[in-house]
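Here the complex is missing one protein chain, while the rest keep their positions.
As written, the chain order gives the labels A, B and C, with residue 1 at the start of each chain.
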Amino acid sequence: MALRLPRAGTPQILAFLAILAVNWVVSPQFFDTRFQDGRLFGSLVDVFNRGAPVALLSIGMALVIATRGIDLSVGAVMAICGAVAASLADSHPLPVALGAALGAGLLCGLWNGLLVAVLGIQPIVATLILMVAGRGIAQLITEGRIVTFSDPGLAWFGGGSVLGVPAAVAVVFGMLLLTVALVRGTALGLMIEATGGNARASALAGVGTRAMTLAVYIWCGLCASLAGIVAAADIRGADANNAGLWLELDAVLAVVIGGASLFGGRFSLGLAVLGALIIQAMNTGILLSGFPPEFNLIVKAVVVLAVLLVQSPALVGILPSRQWGRSWRRR
Amino acid sequence: MPTTLPERPLLEVRGLTKSFAGLRALDGVDFTLRAGEIHALLGENGAGKSTLIKVVTGVLSRDAGTVALDGRAIAPRTAGQAAEAGIATVYQEVNLLPNLSVAQNLFLGREPTRFGIVRGGAMRRRAREILKDFGLAIDVAAPLGEYSVAVQHIIAIARAVDLSARVLILDEPTASLDAHEVEVLFAVMRRLASRGIGIVFVTHFLDQVYTICDRITVLRNGRLVGERETASLPRLDLVTMMLGRELSEATHERSHAALDGGSAAYASFTGFGKAAYVAPFDLALHRGEVVGLAGLLGSGRTETARLLFGAERADHGSASVNGRPVRLGSPRDAIRLGFGYCPEERKTDGIVAELTVRENIVLALQARRGFLRPLSRRRQDEIAGRFIRLLDIRPADPERPIGLLSGGNQQKALLARWLATEPELLILDEPTRGIDVGAHAEIIRLIRQLCADGLALLVVSSELDEIVAYADRVVVLRDRAHVATLEGEAVSETAILSAIAATDAVAGRHAA
Amino acid sequence: MNRLLPVLVTTAVFLIGFALCCLQFPNFLSTRVVFNLLTDNAFLGIVAVGMTFVIISGGIDLSVGSVIGFTTVFLALAIQRAGLPPLVAFALVLVVCAAFGAAMGAVIHHLEMPPFIVTLAGMFLARGASFLLSTESIPIDAALYTDLPDAAIRLPGGGRLTVIAMIMLAVFVAGGLLLHVTRFGATVYALGGNRTATALMGVRVGRTTILIYTLSSLLAGLSGIVFSLYTSSGNSLAATGVELDTIAAVVIGGTLLTGGQGFMFGTFIGVLIQGLIATYITFDGTLSSWWTKIATGVLLFAFIAFQQSMVGLAGRRSRRRAAGVAPA
Partner (left out) sequence: ADLTVGFSQIGSESGWRAAETTVSKAEAKKRNVTLKIADAQQKQENQIKAIRSFIAQGVDAIFLAPVVATGWDSVLKEAKEAKIPVVLLDRDIDPSGKDLYLTAVTSDSVHEGKVAGDWLAKQVGGKPCNVVELQGTVGASVATNRKKGFDTAIASHPNIKLVRSQTGDFTRSKGKEVMESFIKAEGGGSSICAVYAHNDDMMIGAIQAMKEAGLKPGKDVLTVSIDAVPDIFKAMAAGEANATVELTPNMAGPALDAIIDYKANNKTPPKWIQTDSKLFTAADEPMKVYESKKDLGY
């Protein structure tokens, strides 16, 4: 896997660097980074830090998409888990609050997985149910208000740092490593890709396609709950109304920018996270540019199209070295 | 090149070249088709036959070369444009739409309309007429996907024929057909040829070549080897042209190992069956024995295989392995017991197109080991390398997505997938479909070898000669029921044919 | 018959749901409620017709909500500020929308990019464009806008068959015909079945793809016109999130998101089911914001699970067809 990355990820890396360069042009102090209160501080750091929730989501989403699924509920799951963590943080010890939040995420993932793998409901509808109801559940937990907390342990996920690296970035990194170890260190990755590539054939080859499907949704729920914790810790409160709102689309976008096909099969976790960073770099750039906000969406659309255009099979086909490997993606 | 006929060629291809990512699939190929002839396009798996067809019909772009139809250069960019120019094609994999009805498939893009409204009734009537020519009396309003590949293949051919083109190209149309349908197809082909239509015919069955083809063009490794009149090319020379070496034709003789009746069965099934799927049957499979399943299309061979493998759950009867009763609830159960199953529809049930050849080969083995015991990359490379060499999978690149391999090579990789699990019972459904003569011989030798090592083997095949060649016992199916068993010296093509044709069966007892 | 099953089940599920609502709220069973269902969901129904084509062809169109929003703002500016007659403005906006859809279709086909992403970018673009046009909501008071929404056939029981409801019904009928009895419709199903195969069968895949997205955006534009009539105004935030409601309606109607299967009538029922859930919740009227969301989700789940199990039960009885090859 690691060996394949440089070649497969070239367009993404170039896109990321290009956006960073543009940011530097619109805001010359973009790369200024200093050390303050024991953590790194600067616009570039913001890109990583702000990108953390979507990056976390994109890890789980990459796995789900690899099985030909999609999880629209991740934003709502973020809200639920943030609400759980925030409302328990001040009254219970940190492990309880965290455990409950992660447990809630696993439960949500399990629910989605059961609908898709066992009841056979189409992923987009199955997860739409929790997307709608989940935000309601989150609001039910907070009763529609913003539940603030002061527990420093939970707040660490937002403002703390590990060796100067913001805690949220460290969480992303840790989760990425763990997931990569889990899917590439075992045969899970192969089986997930096989399931997404051709579920019928994989089942006949003895792959437990149902278990794979269930597992990816559960993992996606876990990733979403971490994202929810990070988001809640960031503002030291759970905003059930807005936490993770529309982030599911960003997560899907990140995975696709990371080169995955929505028709399942091959996935790369590293590139999905890079995709999330590309999106965030673009958002940060927009904020730094000083354009009026009415332009935000237009800029976003243009950049997204440009980034994907670079990877478009039709255009990439012109470069002989990458011709195969892509032409099979879309049928 | 012999140009005995004075007339201008119908289709003339000159210097056609096509490369894929450093792999030269076609290298300056010339090809000439005359009006009214049936022209065989032959070559090993991966020789470039399908690529030639795709480039000519504009599905793939060409790097160099010209194509002329009736002396006028053409450069179609889509299959549609090629069809408009007069070239109708049946590509190697069935390329129809399972979700549309049979009639819609036949008429897609050229439906009869009145005031822009499709005339469904007229369309279905025409569809029935067209299919009658092919001996197919089916419900044309039913979705195509409800029919077997073989039927689908006939429909694809019927569609191409009905386009009444100048040129008809058939890429391995007979791979999934049995003798009877092949006859029907040949009759149609002769009729078309007599009307002046030029036909390009790709196949790996040399008998068929000699039955129907006027001339032969042979490709090897993307290059033109030569063009000959069929009549002037002895079979052995043809094989040598194709392989670039001689093939010892010692493969088709065998000794029907008369089973010593006493040996206990490895796996036995009693009263095994499923309502509206396959009637209950008894079957015992012994180590070292090859059992053939014979029957017409839709007779229930694939269904039997799927039941034995747990891909479909039986609702009658019991199964036992090594004398112990077992449950066959899913393919996983079967694999755990040491079964393997190479399905007939390689595109939908076999390959995972996007994964590499290596990954496809190790998939079943890995699944059996469980995800917690991954095969190391070294082991994977070693296994993939071994089978690529053993089965001569080309190109010999384990890291190529399998979907980019030629059909025959995909089939070999699937076989490798199951051989890699070192199964005790291997069920092969049409294992040699689309496999070239050289590899065919290899595979049959391999099957023998495996049996000698104690493997129990069940083979479904539409090639009767092939079944006769290696089966020790043949079970004949008709109308989804097992109707006869031939053993030892009783196994012969005529015996099988007469068992199939026996009239005591209730005719037309199709499951609804 | 077999393929009709999901639609039949969905219809049954809707009728049962409606009956249950009537049992709980006696004044549910009135022409007013029934026809409100049509009027209130007219704009959703119209986009859903376009979305049905897109989804059956194996694609998806996330831009429709934004296109509706754009249309309303465009109309408000064209009619109020530029003083164009409404009908001219309608024609103009439909042309703009169709061109937008055609562009998305062309990008999807020629650059081989996934529809999800292209239309997501389209969603950003259309919404962004409406922000650029105006961030304020603008009332439209042209004569047509004050008269048309009130024009309705009044029925006993307080029901009103409004013009916009009639537009929706007409679009459904036209869409159904286009999908089910024309060559274009057959090609749409073919694309959803298998793109490569369709291309190999000589059908002009690119043209059809472009037409499908053109149609979808065009209907989104029409839906925007209806929406602007419905609200007599233009608002850049209008119809946010409608794309998901639309997709849900189509899929609840028995259309497979993987493409190749589905019926226009199913979509109609899907839209009504969505409307029924919303109406039920307002009738109840005691639910807080969060319980509204939870109840919506639970009802959605109930409908889908019920539908799924009925299809599953019935499907188990049908078998693969035995292919008989008759001796020649």
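Here is the rule we use: contacts are C-beta pairs under 8 Å (C-beta built on N, C-alpha and C of every residue); 3 or more make two chains touch, one makes a residue touch a chain.
Owing to the predicted nature of the structure, the values given are computational and were not obtained by experimental measurement.
Participant: Which of the displayed chains are touched by the chain that has been omitted?
Facilitator: Touched by the chain not displayed, across the whole complex: A, C.
Participant: Would you mind spotting which of A:S73, A:S87 or A:Q139 touches the chain that isn't drawn?
Facilitator: Within the whole complex, the residue contacting the unshown chain is A:Q139.
Participant: Which is it among A:P93, A:G120, A:G185 or A:P292 that touches the chain not included here?
Facilitator: Of all options in A:P93, A:G120, A:G185 or A:P292, contact with the hidden chain holds for A:P292.
Participant: Considering the entire assembly, which residues of subunit C contact the chain that has been omitted?
Facilitator: 27, 30, 32-33, 36, 39-40, 43, 130-131, 135-141, 146, 149-150, 158, 227, 230-241, 275, 278-279, 281-283, 285-290, 292-293
Participant: Provide the residue numbers of subunit A that touch the chain removed from this figure.
Facilitator: Touch set of subunit A with respect to the missing chain: 27, 29-30, 36-37, 41-43, 46, 50, 139, 143-146, 148, 159, 231, 234-237, 239, 241-243, 284, 287-288, 290, 292-294, 296.
The rule is short, and it goes like this: only the chains that are shown with their structure count from here on.
Participant: Centre to centre, by mean C-alpha position, how many angstrom separate subunit A and subunit B?
Facilitator: 44
Participant: Give the residues of subunit C that touch two or more other chains, as numbers and ranges in rising order.
Facilitator: Expected reply: 194, 196.
Participant: Two or more other chains in contact with one residue: find those residues in subunit A.
Facilitator: Not one residue in subunit A touches at least two other chains.
Participant: Show me the residue ranges of subunit A that touch subunit B in the complex, using the header's touch definition.
Facilitator: Its residues touching subunit B are 185-188, 190-191, 193-194, 197-198, 200-208, 265-266, 320-325, 327-329.
Participant: In the complex of these two chains, what residues of subunit B are touching subunit C?
Facilitator: Within the complex, subunit B touches subunit C at residues 59, 78-80, 82-84, 89, 91, 95-100, 104, 108-109, 111, 113, 116-118, 120, 135-139, 142-143, 146-148, 150-151, 159, 180-181, 184, 276-277, 296-298, 480, 508, 510-512.
Participant: For the complex, give me every residue of subunit C touching subunit A.
Facilitator: 62, 107, 110-114, 116-118, 120-122, 124-125, 127-129, 131-132, 135, 194-196, 244, 247-248, 251-252, 256-258, 288-298, 300-301, 304-305, 308, 312
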